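Just below is one structure, and these are the notes that go with it.
For this view, one protein chain was removed and the others were kept in their places.
In order of appearance the chains are A and B, and numbering begins at 1 in each one.
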Amino acid sequence: MSNPRWQTPAALRRIARRNAAERRFRLLGLGAIALSLGFLALLLVIMAKNGLSGLNWSFLSGSDSTDPHMAGVWGAAKGSLLTMLVTIAIAFPMGVLAALYLEEFAPRTRWIEWVEVSINNLAAVPSIIFGLLGLAVFINTAGLPRSSPLVGGLTLALMTMPVIVISGRNAIKAVPPSIRDAALAVGASKVQTVFHHVLPLALPGILTGTIIGMARALGETAPLLMIGMRAFVATPPGGLTDPSSVLPMQIFLWSDQIDTAFVENTSAAIIVLLMFLMAMNGLAIYLRNKFEVRW
Amino acid sequence: MTDIKLQARNVDVYYGQKKAIDNVSIDIDNGLVTAFIGPSGCGKSTFLRSLNRMNDTIADARVTGEILLDGEDIYAASMDPVALRARVGMVFQKPNPFPKSIYENIAYGPRIHGLAQGKADMDVIVEKSLTQAGLWNEVKDRLNDPGTALSGGQQQRLCIARAVAVSPEVILMDEPCSALDPIATARIEELIDDLRQTYAIVIVTHSMQQAARVSQRTAFFHLGVMVEYGETSEIFTNPREARTKDYITGRYG
C-alpha cells in the first residue's frame, strides 16, 4: 500500500534517470583515476620497453661518451651522489635547527613572522628561480666553480631546506606537550628538554620529510641547468669542485641526441633514476610506518 | 484514530562487529509524535537513522530485520533509498542549512525530485513550506539572503521547512533543539505539535521534559535495547520497567 505519488510512471522514470546519472558520475570518477594511473603505467611501460635492454654492467659502471654503446651512467650517478652529499650536509642540520627554533623557542615577533612567511613561500618558488639565485650568488659573486657538485649541492640545499623545516615543524608539533612538561618538571632546562626529549621523538618524522625533500632534489634538473651542470663527463668527478653532471641532467643531455641509439640509454638512465627515487620513498614510508607513534 | 505508519521488526544494527541496536520492534503511528529517550550512546540516533536508510551512508553500518513503511519493506531491493528519503525526511541535531540562499535551501529538495512545474509552482512550495515551519513572516523579505545568516533557531526551522518541502510522510528529528536556546526550543516544540496533524513525527531527545511536552508515545532505549514503549503519560507516571523508572527519576543518564 505504498504511496502512489512515487509510483506514477513519470516518477519512476525520473528516479531511474537519476540513478543512471548517479552511476555515470561514479564511473566518471573511477575513469578519472584509471586514466591518471593508466598514464603513469604507460610512461613506465614505455621506459621499461626502451630501456631495460640497455641496463647492463657496462652501462651502470661507465661514464658519458659520444658513442651510445660505450656511454654509461656511473659518472652522472657519482655527480648526483656528491651533489646530494653537499645538499644533505647543509640542508638537514640547518633545516632541523630552524624547525626546532621556530617551533620551540622563537618569540612571536615580527621577525619570526617574516621567517615563517619566507619559508612557506620558498617551498612554492619554482625551482628554476633557485637556479638563478645559485648562478648569481655562488658563481658570479662568490666565484665558486661552475658545473661543480659543490655549487649544485648548495643550490639544491637552499631549495630543500624549506621542505625540511616545514615537515620538521609538523613532526615537532606532533610531540605531545606532556613530554616537555615531564622533562621540565624534573629540572631540565628548556634547551635540554628540546634536545634530549623532543628532538629524538620527532626525528623519525623529520627524517621522513628529509628523505622526501632529498628525493625531490635528486630529480631536479632545471636549477642545475642554470649553474651549468651539463658538463660532458667522460670520467666520474673526483671531488666536490670537479665539473660534473647529475642523473637527471644526463637524461636531459642524452634525450637531445640525434642518434636513436641514445633512446635506449635515456630510458635506461630513467629506470635507474626512478629506482633510486622509489628506494628513497620506500625508505620514507618504512620509517613512517615503523616509528609512527600514536599519542 | 490510529493507523500504523512505520513498523520495525527485530531490527539489529551493527557498526562493523559492534552491535549498536539489539532486536528492536516498534510500531509508529500516523498523526502522533513518538519520542525516543535514553542515555546518550544508547543507540537512539542509530535506530532513527535506520528508519530512512541514512545508515547506508556509513561504510561499515549494517541493518538486519525488517522495517516496513506502509507495509512495504524499506530495505527491499525494490525500494529506492532516494524515493524513501523523500518520503521519510530528517532534521538533524545541529542546524545544517546549505551554504545557499534561504529560497534555494527550500527549493533544493523539490527541484531534485521534480516536484515543481516551473518557477511559480516553486514559489508556492517555498512559501507553503516556510509558512508551515513558521518562518515565512520572518524571512519573506530576504529570501535571497544566505541560509547561514539566520539565527540558530531560525536555521533549524529552515531545515524543517526544507524537509517539509518535499511533502514527506514521516519526519525524523534527532535532538532538533539541543543546539538551541529555550525560546527557540519553545518555538520548535509548538511547530512540532502543528506538524503532527500532517506527518508522523519521530523525535529523539535527551530531555525528558521535552518528551513529555511534545510526544504522545515514548520509547525508552538503554544500551541498544528498547526497554519500554507506550503512551507518554504512562511512561512518565507509571513505568513498567525498573530501568525506565531509574532513568526518568534521574538515577543515571
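The criterion applied here is as follows: a residue touches a chain if its C-beta (ideal position, glycine included) is under 8 Å from a C-beta of that chain, and two chains touch if they have at least 3 such contacts.
Operating definition for what follows: contacts and distances are computed from a predicted model.
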Name under which UniProt lists the unshown chain, selected from "Cbb3-type cytochrome c oxidase subunit I", "Phosphate transport system permease protein", "Mannosyltransferase" or "Fumarate hydratase subunit beta": "Phosphate transport system permease protein"
Touch criterion as defined above, residue of A:N3, A:N170, A:T241 or A:N281 at the omitted chain: A:N281
Per the touch definition above, residue among A:L35, A:M70, A:A261 or A:A279 touching the missing chain: A:L35
Residue ranges of chain A at the interface with the undisplayed chain: 18-19, 21-22, 25-26, 28-33, 35-37, 39-40, 42-43, 46-47, 50, 93-94, 97-98, 100-102, 105-106, 112, 114-115, 118-122, 124-130, 132-133, 135-137, 140, 158, 161-162, 165, 189-191, 215-216, 218-222, 225-226, 228, 230, 248-249, 251-252, 255, 263, 266-267, 270, 273-274, 277, 281
Hidden partner interface residues of chain B, rising order: 52, 54, 57, 59, 81-87, 89-90, 92, 94, 96-100, 108-109, 112-113, 159, 162-163, 166
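In the analysis below, only the chains that are shown with their structure count from here on.
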Separation of mean Cα positions, chain B and chain A [Å, integer]: 51
Parts of chain B lying in touch with chain A, wherever the complex brings them together: 69-72, 80, 82-83, 86-87, 112-114, 167, 169
Touching residues (chain side chain A, partner chain B) in the complex: 1-3, 5-6, 11, 14-15, 18-19
